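Complex shown without one protein chain; remaining protein chains in place.
The first chain written gets the first letter, and so on, giving A, B, C, D and E; residue counts start at 1 in each chain.
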Amino acid sequence: MTEIRNQLQQAFIHPAEWSWTKNGAHQGRVQHWVHTIEKWEKSIEQIDAVILGLPLSRSSISVSGASEYPLAFRKGWKGFSTYNIDESIDLAPLNVVDLGDVAMHGTDIVESQKRIQQAMEAVLQAFPSAITINIGGDHSVTASAVRGLKAVTDNETIGIFQFDTHLDLRDPAENGPSNGTPIRQLIEAGVVKGNHVYNIGLHGYFNSPDLIHYAKKHSVNMITLNKARQQGIVQTVRRALASLQQQVDRIYVTVDMDVLDVSFAPGVPASTPGGMFTHELFAALLEVGKHDEFKHIDFVCLDPLKDESASPTVKAGIYSFLQVLSGVIITRNQINGT
Amino acid sequence: MTEIRNQLQQAFIHPAEWSWTKNGAHQGRVQHWVHTIEKWEKSIEQIDAVILGLPLSRSSISVSGASEYPLAFRKGWKGFSTYNIDESIDLAPLNVVDLGDVAMHGTDIVESQKRIQQAMEAVLQAFPSAITINIGGDHSVTASAVRGLKAVTDNETIGIFQFDTHLDLRDPAENGPSNGTPIRQLIEAGVVKGNHVYNIGLHGYFNSPDLIHYAKKHSVNMITLNKARQQGIVQTVRRALASLQQQVDRIYVTVDMDVLDVSFAPGVPASTPGGMFTHELFAALLEVGKHDEFKHIDFVCLDPLKDESASPTVKAGIYSFLQVLSGVIITRNQINGT
Amino acid sequence: MTEIRNQLQQAFIHPAEWSWTKNGAHQGRVQHWVHTIEKWEKSIEQIDAVILGLPLSRSSISVSGASEYPLAFRKGWKGFSTYNIDESIDLAPLNVVDLGDVAMHGTDIVESQKRIQQAMEAVLQAFPSAITINIGGDHSVTASAVRGLKAVTDNETIGIFQFDTHLDLRDPAENGPSNGTPIRQLIEAGVVKGNHVYNIGLHGYFNSPDLIHYAKKHSVNMITLNKARQQGIVQTVRRALASLQQQVDRIYVTVDMDVLDVSFAPGVPASTPGGMFTHELFAALLEVGKHDEFKHIDFVCLDPLKDESASPTVKAGIYSFLQVLSGVIITRNQINGT
Amino acid sequence: MTEIRNQLQQAFIHPAEWSWTKNGAHQGRVQHWVHTIEKWEKSIEQIDAVILGLPLSRSSISVSGASEYPLAFRKGWKGFSTYNIDESIDLAPLNVVDLGDVAMHGTDIVESQKRIQQAMEAVLQAFPSAITINIGGDHSVTASAVRGLKAVTDNETIGIFQFDTHLDLRDPAENGPSNGTPIRQLIEAGVVKGNHVYNIGLHGYFNSPDLIHYAKKHSVNMITLNKARQQGIVQTVRRALASLQQQVDRIYVTVDMDVLDVSFAPGVPASTPGGMFTHELFAALLEVGKHDEFKHIDFVCLDPLKDESASPTVKAGIYSFLQVLSGVIITRNQINGT
Amino acid sequence: MTEIRNQLQQAFIHPAEWSWTKNGAHQGRVQHWVHTIEKWEKSIEQIDAVILGLPLSRSSISVSGASEYPLAFRKGWKGFSTYNIDESIDLAPLNVVDLGDVAMHGTDIVESQKRIQQAMEAVLQAFPSAITINIGGDHSVTASAVRGLKAVTDNETIGIFQFDTHLDLRDPAENGPSNGTPIRQLIEAGVVKGNHVYNIGLHGYFNSPDLIHYAKKHSVNMITLNKARQQGIVQTVRRALASLQQQVDRIYVTVDMDVLDVSFAPGVPASTPGGMFTHELFAALLEVGKHDEFKHIDFVCLDPLKDESASPTVKAGIYSFLQVLSGVIITRNQINGT
Partner (left out) sequence: MTEIRNQLQQAFIHPAEWSWTKNGAHQGRVQHWVHTIEKWEKSIEQIDAVILGLPLSRSSISVSGASEYPLAFRKGWKGFSTYNIDESIDLAPLNVVDLGDVAMHGTDIVESQKRIQQAMEAVLQAFPSAITINIGGDHSVTASAVRGLKAVTDNETIGIFQFDTHLDLRDPAENGPSNGTPIRQLIEAGVVKGNHVYNIGLHGYFNSPDLIHYAKKHSVNMITLNKARQQGIVQTVRRALASLQQQVDRIYVTVDMDVLDVSFAPGVPASTPGGMFTHELFAALLEVGKHDEFKHIDFVCLDPLKDESASPTVKAGIYSFLQVLSGVIITRNQINGT
């Protein structure tokens, strides 16, 4: 059999190559750079960042396929290089490990959210020094992940740095632990204080007066897109991060992809006109990655089933993820004097 | 103000006419024939059939917008007449009342299913002689509705008459109360016996061997589409209904729209090639409605968000609903000697 | 019956809620803020703005579903709040009344256009102090509406302030009263003078040399998008409005949504690359609303049947409408010293 | 210049070949078989059939791009051979001439319909022995074409042989000369008698009770699809044609493509489930063409803008057209003893 | 590291499970039943069938993504069970091995075709008793595969059993080794004789007169769909196979998926109206598999990039593949007396 197999090897492409695995032929592709946890053989300390898939979107107010994003995100890697031509840097030196997806319950949303929280705790304990990158799922996963963060780092104050068109401050008592309520859940549970929430990208007519009222009452920091553009988006992010860092021990960054203009993100059901352009978000996320205490981020609400055929939204999602890591490596290089 | 309003009445179309309400101008449309419960003024006994919307599809294994079907179903009425040209009958004499949708919980699926059961109970008690027509939602709603039926009619034996490409016998222990498990839920809960389940429309490679094994063990009656076609679909339905009626007190008919061929039902995510044609299903449902003890039916798993632009699937769904009522009126006319 | 109805009320959502009506639960949504004329109970003087639907697009040169926009416009309201987060203002204090649609003739386009003119006259007489907001329909409706305006205000000079990629100066003798000719119809009929027309947003290769020739001959003010961008779009609008106001008694603003870049407005068949971005149009319209003599506006040529699934164009249309009203309230607040 | 042109001829494909013109290279394609009137050089008597494009659909009740069908119809020819493999015949011997499109007025629907009538008259006078094939446009063109037929053949009795899901008997007084009223227009104008109308393909719930009432009152012959299938569609057509021919001097066949099932004809906005299958319509039209007094036909209501990307509906439209001509040639061959 | 990995195993789904590999949890799925050659550990004799991917469609006359089908085919397996409910058989006992794809050259089509031929030869030599199942690619791959078959079995006479809307007899001298010429290539090269080609499914106007002429001259057996339907499709296949088997030593079956009606196979660019229905093809292929000397088959011209969102065509492709194997197992069971 082995002989035949060898004979055939000339003629056939190995089916295993259809999936994303280390492979000599296409060096420099993101799919071959990210490690799977099964194949990681060095020490834990050498892991720079871990990826967790959080495929939950039954919790979405409107019908959402954001649960399919973790898979689409990985499948899209094959279209991306590790080399960032804008910054003339290669991400290859970073050790990024993909832990896989948290297993969701078929129908029990609260159970699924508990599992996300537990997974987040396990990951933080297992990889205390790594950056955690959560790939949602809808925005409800942020509440679960931050709860996990709080559980592990109990004496620390946590801040939320949010890119979003919405405040996500609806009342959980009415809506349950859905994608409309995560920030309010965290405020009401005492996990995060309202004044430790910064939201950048708000615009237009997409937040009800009562939510605005709640946000003001709890001193949520609302920075509209217009304001950010006037002051420079990168500068706004830098200052806001610095300001938040002074008040808290640890920052959790959450990127609701609906912050993007609907023309750039047709694959985010709740995206709107008048939103952020992709190149603005990319610049903002580079700045986030550069922040020297950057540790936690999630990307949520991207529904690949609604994306257009050229996959603009999934591509923007992967680009966003890489921008953060570019920021990380730039700061490291500066520290290391490279 | 009134004067101005009157003056303007000549020029403007009244916004209220945009929705589906009784209106002199378009007599004979389904939208003006179905009564809303608010406007029903005759006695309860005169109600022939009630419609319940069950907008739950968070419970679906794959992402589903079947929760949007009850609304799409009603919106589509405006394209349908009450006159059945094939049978030369007008449905107008039937009194059909739309009760609206059961209010779903935002994130608690089990709670939502409990509400469906309770609503079913309330409806059966309020309108004991009316036909109940449930508009899903995914197939999990069938389990809830039949539980409600059982609760109200406890000493009665209930049979299930199912049109489906799938057995829906997955294990609830593994999958929860999802759209893959409703029939097994009912069997395991003792609500329905396996041999009181008839499934028509099975075909191809869409049921795992273990589910076949379970079905055989519990004597579920599996009638493949091929068999039904060989013997005539209408005849098959007639005989199967007669056979089931002899064994049970009450039959609940459930129509999983994925029984249709995917070319006829692109708006049912799980539909497959080799399935039933629409005119076959229409003929089968006419026969169902003719059955003299016909009382309960549901239509499930139609996701209008996935339908094509000419709305073939939603149109097929409404057509199916009307066919059942045509059957009802034909039998009544025969009984009344009309 | 009433008792049963009450009993059921717990379980069911009221079908009437499917349409847009005042409702306690979702306060702050545009759909619950806009009044229908039937339910308006205060005095006419308290009405700040009236909405007229003008569902005519048989008159379009190419096949157009712009006739469906008035309905899509209203249906889309449920996705919008009355709160403008950019300007920190709530539109709720404005009294906006929806008069419904002008009833169109089935096949007689000229008759339909006459009805639009008559409706416009009736509205101007009934609500002399209200802002009128016309929702087209294709651009031919502008000619009819301005004719109505002229008829009621005969001794006033009318100016046209147009956002458009096209001049709409085709020859009515050749093309009839179509969407290619409205401005020329008005010039030829002596309703408006060419030098009282300002067109902002022109760009590219979308106007024939002979139309340019006509425009120059009649001193139509052509401000290209490039020019407007160089000088600032908001400033350009402000100055142009001021300049036009000095020459005329009354300004009618017409927004052909094809002024938008095709990437932002796929639902406008005639939109082109190189057009205005949505945030630019939104800023321009805020400025329009701020203009202290602002009274009349229409939005035309948006075909919701051609919009993409995330509805970017319809959303942009509603956003545009709200921006104008934001401008109005800002100016009122300034006048009132709020 | 000529020399250079010759030199280049080797390398370049002649742009003129992009359109449909006689050309040596692709013999046997429909596009090279149909003659344009400009290039026709033989006598008029040798013309077997003429094609008229009737690009009017402003008259459609709902938004329709059927006006684009005459062009799409011709563009699609390049995918079709003249050889009918089912019947082993080549259409090539038939002389078919394309007269082009009747020029429509930009906005005056009644004027456009008058032009259709006049064109029909001109054609009948110019080509008295040729078969006329009208390519709509919406169903309103049938009324105009039959009026033209009546004008030219005044002492003849005309019958209508209709394939349709609808009766098209709405009241012109209410709806104008739209695509919902053509048959009633003709009956009311005394051009055609109700009992000289045969409609095959009716099914389901797509005709209001009042239209049924009108049809019965005027003795319109309604043959449902179900009935036709039970008796054989081909046989039904044969018998109905024979029966109609006995009563009238001349038959005008009108094919509303919405007679087709929506799964086969997504590009016909009004098509429905439960309709005719394409192979059934093809067989029926072969029979129509075989009818020895066959002279006039139209194909209406196909909107190529709504077709799917593989163009199933436009392809079905062209196939239908060719089937009729296959029928014609079969009968001729029989007569000629070929 | 191992410990952490184990700890995490509870929470995370293993990324390797995203691809198709043996896995305890979902027994009975096609993806876990087909073996990859790497994991095959029994003897070669025990292999019943081998799958080869032939991802070539640069050779297609019109733009085709059929090169993507081998991957889409495998990805789609997860939606299929190994149990055939129509025939009450489980395919599980068959040993089917997926060899992977033949590696194509980037731009040299002839080189790619040579590799297909060589791979076919290698496979036939390595697995002389196994059924070979080729997954194209466009129809040009058939010429290459049959050439490979001829090379290995030189003294045998080969017959072609073709399901197709087209004859695929265009002139290679003009068109090169494209998807329009495979059968003629084989006839001209003396690999196959014209009278040893049976084509079932021909219909309509999709073959030029000159190709018909060529087919008749070479005695190609043309069985139209109409004829096959009149005589029963299954019976027609049975008789034609028997007749061909009497004349040749070995039959190669080629299924051009464009034999299917365009409504059932939107993902085959060349499919047409009036084609075969999926259930007819499924029945025909079951019969093919039952044929006791069945050995070689390919499926070509399915372009998954053009399929609709519910994947009707890819699903039909997989269903077709399974039908053939069902036929095989039925015949084996009969032989074995099971």
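The rule is short, and it goes like this: a contact is a pair of C-beta atoms (placed from the backbone, for glycine too) under 8 Å apart; a residue touches a chain by one contact, two chains touch by 3 or more.
This one's a predicted model, so the numbers in the text were calculated from it and none came from an experiment.
The chain that is not drawn here is touched, among residues E:175, E:195, E:245 or E:331, by E:175.
Checked against the hidden chain, the listed residues E:105, E:250, E:295 or E:332 yield one contact partner: E:105. Which of E:71, E:151, E:191 or E:305 touches the hidden chain is settled by the complete complex: it is E:305. Interface residues of chain E facing the missing partner chain: 57-59, 61, 63-65, 67-68, 105-110, 140, 174-178, 305. Where chain C meets the missing chain, the touching residues are 202-210, 212, 222, 224-226, 261-263, 266, 268-269, 271-274, 306, 308. Although one chain is not displayed, its contacts with chain A can still be listed: residues 26-30, 79-86, 90, 92, 263-264, 278-279, 282, 308-310, 312, 315-316, 319, 322.
By definition in this document, only the chains that are shown with their structure count from here on.
Each chain's centre was taken as the mean of its CA atoms, and the one lying most distant from chain E is C.
Placing every chain at the mean of its C-alpha atoms, the farthest one from chain A is found to be D.
Shared contact sites, meaning residues of chain D that touch two or more other chains, fall at 263, 308.
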